[in-house]
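Missing here is one protein chain; the remaining ones are kept as they sit in the complex.
Chain lettering (A and B) follows the sequence in which the chains are written, and residue indices restart at 1 in each chain.
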Amino acid sequence: MEEAVISTSTPAVELAGITKRFPGVVANRDIALAVEQGHVHAIVGENGAGKSTLMKILYGMQRPDEGEIRVNGAAVAFRSPSDAISAGIGMVHQHFMLADNLTVLENVVLGSEPRKGGIAIDFGAARKKIKQISDTYSLGVDPDALVEDLGVGARQRVEILKVLYRGARILILDEPTAVLVPHEVDELFGNLRELVREGLTIIFISHKLDEVLSVADAITVIRRGTTVASVDPKAVTARQLAELMVGSELPSPETRESTVTDVVALSVRNLSVHSPDERCIVDGVTFDIRKGEVLGIAGVEGNGQAELVEAIMGMRPAEGEIRLGEEDISAWSTLRRREAGVGYIPEDRHRHGLLLEAPLWENRILGHQTRRPNVKGPWIDRAGARADTRRIVEQYDVRTPGIDVDAAALSGGNQQKLIVGREMSGDPVFLIASHPTRGVDVGAQAAIWDHLRAARAAGLAVLLISADLDELIGLSDTLKVILRGRIVADVDPQNVTPEQLGSAMTGAGEAA
Amino acid sequence: MLQNRFGRLAATALAGGMLMGAAACGGGEEPTTSASPTGGATSAATSGSGAKVGLAYDIGGRGDQSFNDAAAAGLDKAKAELGLAETKELEAGSGETEAAKEERLRLLAQGGFNPIIAVGFAYSGPLKKVATEFPDVKFAIVDDEAATGPNISNLVFAEHEGSFLVGAAAALKSTKNHVGFVGGVEVPLIKKFEAGFVAGAKAVKSDIKVDVKYLTQPPDFAGFADPAKGKTAAEGMFDAGADVVYHAAGGSGGGVFEAAKAAKGWAIGVDSDQAKTAAADVQSVVMTSMIKKVDVAVFDFLKSAAAGSAKAGTTVYDLKAGGVDYSTTGGQVDDIKAKLDEYKQKVVSGEITVPKE
Partner (left out) sequence: MKSAESSFADRLLGRVRLTGLLSLAAPLLAIVFAGLITSVVLLVSGDPPLETLGVMADYGTQPRSIVLMLNYATTYYLSAVAVAIGFRMNLFNIGVDGQYRLAALVAAAVGGAVTLPAPLHIALILLVAMLVGAGWASIAGLLKVKRGVSEVISTIMLNAIATALGAWLLNKERLAVEVAGSNNIGTKPIPESGRVAGMAIIPGTEAKVFGLIILAVVVGVGYHVLLSRTRFGFDLRATGRSESAAVASGVNVKKMVVTAMILSGAAAGLIGMPQLLGSSYSYSLDFPTGLGFTGIAIALLGRNHPVGIAFGALLWAFLDTSSSILQLHEISPEIVAIMQGTIVLSVIIAYELVHRYQITAEQRRVSKELAGGTPPRVEGASA
């Protein structure tokens, strides 16, 4: 790995050999990281790569099982966030922790109230200090504004100010742009530059590569819980960074043969979904998926993908026509659709895919409770369901000590493999795979991709929704881009880069 | 006493805070010590010569300022005058089964209590069963004639006759030709009060307007213990133009008195002489009361039992026997006393037959 940043002084933060285990998983393994003073240091990695755990360790919210943390050269052992704060480390959480009905001033002093004569809160002094911090770093925060009147960007600045007020010189920002609109992102980056100019150090956690490249002075990539590279943002492209993040597991579209047939398995015409307040969430979506074809839908999350899927599953009222083969299934219940051969790997497996507190074999029945081998007439066929659960566990490599453990005891990847196995075993003719590898480990990811490819080769029609652009490009035969509920572009997965796809997803030209 | 008050308080607070189920099903039973003035648990200390008397109350028990209290008064009098060896008072829980009542009576009988008095018609079935099991024990039941047996005395009252008199009093005193009746719970017993009251009022003025309102419907017996409901109902009647309101609503009657005071109207009490027993600040609005002498019945029974002459079968405490009457405390009905006594005479002589419903 390249060492682009040459240390000249003592790093502000240095981590060595940090390892953290949780029941069933190793969240961080042998993490090594050096953050220079006065830098914006980005830590990038996929969802679930272990970034947040690392930050919690650094902020004293969790203690590492092994390894050493040095702040400004001195080894520290944080027992709680207050230890971290006294060492000059502050954290700005992804979700703001502000009391809406208090003023900025009150929010900032909450928990570290300045005392006047030991009793009364010295608001005057606090107000002065807040003003001074705000001016120094151009945060533009009015101490007397009510938090509930502030926009998202302003609230974030209050969070930053709160941390600075407590004397932090090293700021951790956990996915700070997740909640911001583009111009707020620009403002935030302006503030960050101001902060580092004043000598502060910023650790910036993100999985948005373009942002990272534009703001960071140094980048460390985390993959599968460990640091795999430290790179100079000026010397890498987004594609290279993406490859570092995903490792060698990036699927390669070139090696694949098309299995697409002429037979349309699912046909959607003018499908629209309205929210309860009559807003159009899915707007006249039309597409066909043929047997043996994977249709990928790319889009920034929240542009109607979830609603589209639920409409096709019959879980949400919609207008338009949905045909499965020759049959118009628009008016069918979810159960009837499933019985007709629609498989469903839901986006949120805990909400829609599993009964966490039920054993695996009962989860095998879920969604297939009218079909053999799970039932005989109105009766549950325990023996049949259990035997078939064992088959799934074996065929899909679900790592479990038995089929009587609760689904909650399995890791995310194994839960997902169970779901994939279940949905594949109903002889589906059409499968919805919504973020099929989200939050699963790399091994499970590759296995799930293999299963999807195999099923596609066997003639299954697949609707693939994913936020992982490489997954979309790698698996899809056809790619469509959804924006504000509409299909806005058709993209050829053979000839598109994640960057191009990314800009298409945000609307042509709007992308950063 | 203090201990028990704590027990009651703790139970209410805990059970109430804990669980609907607990509060709804078990919370009703009231601890009742015998009323010996020393506050001791069992008054075995008294004379030791007389009988051991068991008393089983219906819901509410001693302290309900009404029916159960009247029975308690009879017991207290007997204790003072007859030298009872021991008394034991048990009390029903709300919503309990007949089996529970049966068990209560049986426990008393097994404990050697004799005679045993059951207060309230709900004991009818259970009493009959237990009385058969213990033929040597004398039983009495208040307000019920259905349970019969060689060792059962039925103490019943002609509430309609007493109510007739106060109905007449109300009509005679009403200047607006408009009176009201507030019943606690719409059960046949209370309807007897209503029937008598209406008949009495109409006997005086055939065109008089009588408002009737029941506070709750069975099996919700809260109407006997909810002064707020009583007040609202009576306020409604006074607002509508009534100037005398009679209540047969147990503890809810306090609310009726308050409403009468606020409306500067009259109220008529029930069961005991409420111009004496009601809260001091409202005693003045109690024009008269329909007295139902449960205490007399209980005392009479205990006295005859002590003398070994307890009579099985029904004893009717009617106007003739002085079992029901109207009160004159406060002198508010002195001006019409002659007329009332005239009606009383007619009822006693049979010239007037008061309807029961």
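Here, a contact is a pair of C-beta atoms (placed from the backbone, for glycine too) under 8 Å apart; a residue touches a chain by one contact, two chains touch by 3 or more.
Since the structure is predicted, the reported quantities are computational estimates derived from the model, not experimental observations.
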Exercise for the section: For the chain that's not shown, point to the residue among A:G60, A:P176 or A:G367 touching it. Expected result: A:G367
Completion exercise
Checked against the full complex, the residue among A:P346, A:G485 or A:P498 that touches the missing chain is A:P346
Handout entry: Residue among B:K88, B:H160, B:K213 or B:K344 that touches the chain left out of view
Key = B:K88
Fill in the blank from the handout: Contacting the left-out chain: of A:A77, A:L335, A:A383 or A:A454, that is A:L335
Exercise for the section: Mind listing the chain A residues that contact the chain we can't see here? Expected result: 20-27, 29, 47-53, 56, 224-226, 313, 315, 333-339, 344, 346, 351-358, 362, 365-370, 375, 378-380, 382, 399-402, 404-406, 408-413, 439-444
Handout entry: Where the unshown chain meets chain B, residue by residue
Key = 3-4, 6-8, 10-12, 14-15, 18-27, 29, 31-33, 41-42, 88, 90-91, 93-100, 103-104, 107-108, 111, 121-122, 124-125, 143-148, 154, 156, 186-189, 192, 217-220, 314
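The definition used in the following text is that only the chains that are shown with their structure count from here on.
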Completion exercise
Per the C-alpha centroid definition, the whole-Å distance linking chain A and chain B comes out as 73
